[in-house]
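Structure record follows, encoded as structure tokens.
Only one protein chain is missing; all other protein chains are in place.
And now, chain A:
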Amino acid sequence: MSALAAAADLSGSGGPGFLSPTGAEVAFVLIGLVVLGSALLVVTTKQIVHAALWLVVTLGGLAAEYLLLTAEFIAWVQVLIYIGAVVVLLLFGLMLTRAPIGRSAELDSASKWPALLVAGAAAATLLTVVVDAFHAAYLDLGETGDGSARVTGESLFRVWVLPFEVLSVLLLAALIGAIILSRSRGDDADRRR
């Protein structure tokens, strides 16, 4: 990781052109292609369980992208919470709603082509604006250690401690709400199939 950051730092003075990419940029683009391909499979695959497994690839690739952006702590939080908790929760949800194993038709709604149109238009607009605004911006990832767990933890518990505590209460309330919502009451046990 430090070798990659150093490689970015060596040629980073003055913002080199797009035709001489650094090692970190090459790695970023390659992992980005993997992320985008597996994200496309998440939204287009015909097998529901495979969508959850491709989501693991997408989120893991994003964790690697965070590492390349020198945000180490975010990367490990991504691995722990998204891959460790959210995907497992999604798989449990798929199994509890009796998702069929194997190919199932009727996964895409009738509004598939309008959805494609909206997504394509949004992508074209955002790409135009973003490239026009930031094509000259250069991200100098030096040896600052901005994303290490020490720096992130210090800013989190010195500056952002009140939002952090409010958020922990919010998470507790959401999880208690989820438990109460999904608790099976005695009177609807006979209504279930």
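General observations
Just so we're on the same page, contacts are C-beta pairs under 8 Å (C-beta built on N, C-alpha and C of every residue); 3 or more make two chains touch, one makes a residue touch a chain; residues count from 1.
Convention: contacts and distances are computed from a predicted model.
Considering only "NADH-quinone oxidoreductase subunit K", "Molybdopterin-synthase adenylyltransferase", "Cell division protein FtsA" or "Urea ABC transporter permease subunit UrtC", the record for the omitted chain gives "NADH-quinone oxidoreductase subunit K", by its UniProt protein name. Chain A residues in contact with the hidden partner, per the touch definition given at the top, are 8, 15, 18, 22, 24-25, 28-29, 32, 35-36, 39-40, 42-43, 48, 51-52, 55, 58-59, 62, 65-66, 68-71, 73-74, 77-78, 81-82, 85-86, 89-90, 92-94, 96-97, 99, 106-112, 114-116, 118-120, 122-123, 126-127, 130-131, 134-135, 137-139, 141, 144, 146-147, 151-152, 155-156, 159-160, 163-164, 167, 170-171, 174-175, 177-179, 181-182, 184, 188, 191-193.
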